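As you look at this complex, bear in mind that one protein chain is not there, while each of the others sits in place.
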Amino acid sequence: MEPNRYRAGHLESAISFCLLALLFILAVGVVVKQADYDMSRFGIYIEKTGAGEFSVMRVSAFVPAGFETLSRTEIYIPGNLYEKINGKAPLYIESGFEKLYTQRFVSKGNDSLWMELFVYDMANVKNAFSVYSVQKRADVELLPNMLFAYQTANSLYFVHGRFYIEIVGSAETPELYKAMTDIARKFISDVAIDKAMQIEELTLFPRENLVTGSSKLYLRSTFGFEGLNNTFVARYILDGHIITAFFSKRSDGQDAQKVAKNYYNFLIENGGRAKPIANEDLRRLQIKVVDFYGTTEFVFAIGPFVAGAHEAESQYSAERMAVMLINSLSKAVNND
Amino acid sequence: MTESNDKKIQRRQFLARVGKAGVSIAAAGFITCKLYDKQGPKAGVDIGSLVTLPDFSVPDKPGQVISIVKGASRVKAVNKAIELLGGIKRFINEGEAVAIKPNVAFASPPMLGATANPELVAEVVRLCYKAGARQVIVTDNPINDPSSCFKLSGIGKAASNAGAEVILPRPNLFKHTMLTRGKLIKNWPIFYGPFARADKLIGIAPIKHHHRAGASMSMKNWYGLLGGRRNIFHQDINTIIAELAMMVKPTLVILDATQVMMTNGPTGGSVKDLRWANTMIASCDMLAADAYGCTLLDLKVSDLPYLIKAQNAGAGTTDYESLKPIFATVS
Partner (left out) sequence: MKIVTVRRISQIFFFVLFVWFCIVSTVGEKFWQIRAWPVNWFLQLDPLVAIGTILTTHTLYMPLLWALATVILTIVFGRFFCGWVCPFGSIHHFVGFLGNRRIKTAEKIRLNRYRKAQRVKYFILIVFLFMAAFPSIDATLQVGLLDPISLVSRSFNLLLLPIVDKSINFISVSARFYEGAWLILAVFFVAILLNFVIPRFYCRFICPLGALFAILGRFAIWRIGKNKSECINCKLCEQSCEGGCEPAGKIRISECVLCFNCRQDCPYDIISYQNKSSLDGEITNPDISRRGFVLSLVGGIVAVPAIRLSGKLAGNWYHGIIRPPGALPEEEFLKRCIKCGQCMRICPTNVIQPGGIDGGLENLWTPVLNNRIGSSGCQLNCVACGQVCPTSAIRPITLDEKKGVGEFAEVGPIKLGTAFIDRNRCLPWAMDKPCIVCEENCPVSPKAIYTQEIFETIREGILTISKVSGNVIEVQETIMPERFASGDYYCVLDGQRRKIKANTEDAIEISFDEDIEKIPAAGTKIEVQVRLQRPYIDIEKCIGCGVCEHECPVSGKKAIRVSAEGETRNSDRKLLLKS
């Protein structure tokens, strides 16, 4: 018989190509399948919080251009927050702290340029504002386009919804600074927050003469007195003098009266001397005035609010402050 | 011709193969459908495989709940005690299978009182047959080695001489159970096999002082139904005894206080640990039996927390007086 090595016929070629096509489809199928991934099933990355899912992966995803992540994202809860921020932990824990995510980023070109992002989940915007405001350094530059944000030479601090964010850099360079603002911008655009960031109570502070960005919220105690919790505080400049105004919304008028009285007693017990009020209208409102080692303290109750002035350098400016506050707060009381 | 024959054979073979292949595929598909498990295995044991002990109790007869008979002869006393509650026929019907669970916990000689008295067990077996039972089983899951326990306590021989079948524990007689209202008996193995087949259940226990629980009487007797590493329950002994009372609903318990182990329980070891109290208690309410029984140990109900726990769970009452116990004496 003649050697007649076979050559692939039409059928064989057709089947061969079909099989190749099948292999190709399989490859495509595998590639398509891998794109639809949910890292949360591996556990290590996702924690669910109240305002929907906040993925830790997203924290490392805030990496700015020209930088890369350095080390793993760390997560802390009230039980071990101390391990990260040591003595500062009680401040957060007492203010409703739930979780802290930290992530370091390092410059791709320069090892010595790095920064650490701290994202504190404070459970609601008031808590976040509180820890932001009470730690706010004096004489810092407020960031123009953001409601509660400021920067120092090497760091950035701001509030976004329930989160308080700090970004601390290893050096004071413009490159780092730009990266930090990048992170802030990404954070604000990527992280959805429940409602608008307004803290309504802050609008109750009279606008005139208010030192911008000086408002704070003390959750536990104010001016050393624990009865004055949940108190908003802001600074004013009246007649060239600095004066601090404060108010706190209590559950009702009776409670407000009680707290006002307690604070007054506290001042007296600690060495304050009661002073008479000059202004007739104010006297009618039962405003208490105390001279406290040289500065003047005012405290009164109006509606459900306890309010007053703190460390006024002159009684006159304190009275002016009181009047402004009363006007502003009575509007709020009447609107309720 | 051969060509077309060949072709025919070829086609037949082909069709045969297609047929076989089709059947194989169908079989594979069928098996897959039947056994398809979307979820995968779950933690813990399947609820479906949990068992529950049947309720062996007989209808209440007020005034005939608990009887207390004084007498030195166990045989006479137990007969009288059961008679006072309506006789054995009230409890055992003709043709029924009866399981008797005596205390065979230790490989201890009868005279030390650590286990149920063999004569007593044999008498109860005999009574059951007298009532027309078709089968009587004597069984327990002892602490020590089962066959030594049944042998050295004398119960094994006494029971089989009386015509009962002695069943020793085997691994396949244990099944998992869950007490819905319980905290401890959750998905725990119990000695289930012999009791699943029975219609009635009688518990027989001596009264003993117990180092951990305070006393070991008719309720603690059911500890023998627990399997697995049950000594872990000693960490919360009162709760487990209470849960045993919730789990087991016997027909009758016989609490033998002819000789009471006053000290060094539950194993005793010396005849000096025993005191003659010459009392036999039969009861449909094991809490009442134990409540009366503890007085023979010079204890009060309040000394045994498991009694109150069980009472609060509704397993019976410790106020035996309210059940109008029937007292009697036999010579």
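To keep things simple, chains are lettered A and B as they appear, and every chain counts its residues starting from 1.
Heads up, the rule we're going with is that contacts are C-beta pairs under 8 Å (C-beta built on N, C-alpha and C of every residue); 3 or more make two chains touch, one makes a residue touch a chain.
All of these numbers come straight from a predicted model, not from anything done at the bench.
Partners of the chain left out, restricted to shown chains and counted across the full complex, are A, B. Interface note for the absent chain: among B:184, B:308 or B:328, the touching residue is B:184. In the full complex, chain B touches the hidden chain at residues 10, 13-14, 17-18, 20-21, 24-25, 28-29, 31-32, 35-43, 183-184, 187-188, 228-229, 232-233, 235-236, 239. Residue positions on chain A in contact with the hidden chain: 1-6, 8, 12-13, 15-17, 19-20, 23, 26-27, 30, 33-39, 41-44, 46, 57, 75, 77-80, in rising order.
To be clear about the criterion, only the chains that are shown with their structure count from here on.
Inter-chain centre distance (chain A to chain B, centres taken as mean C-alpha positions): 64 Å.
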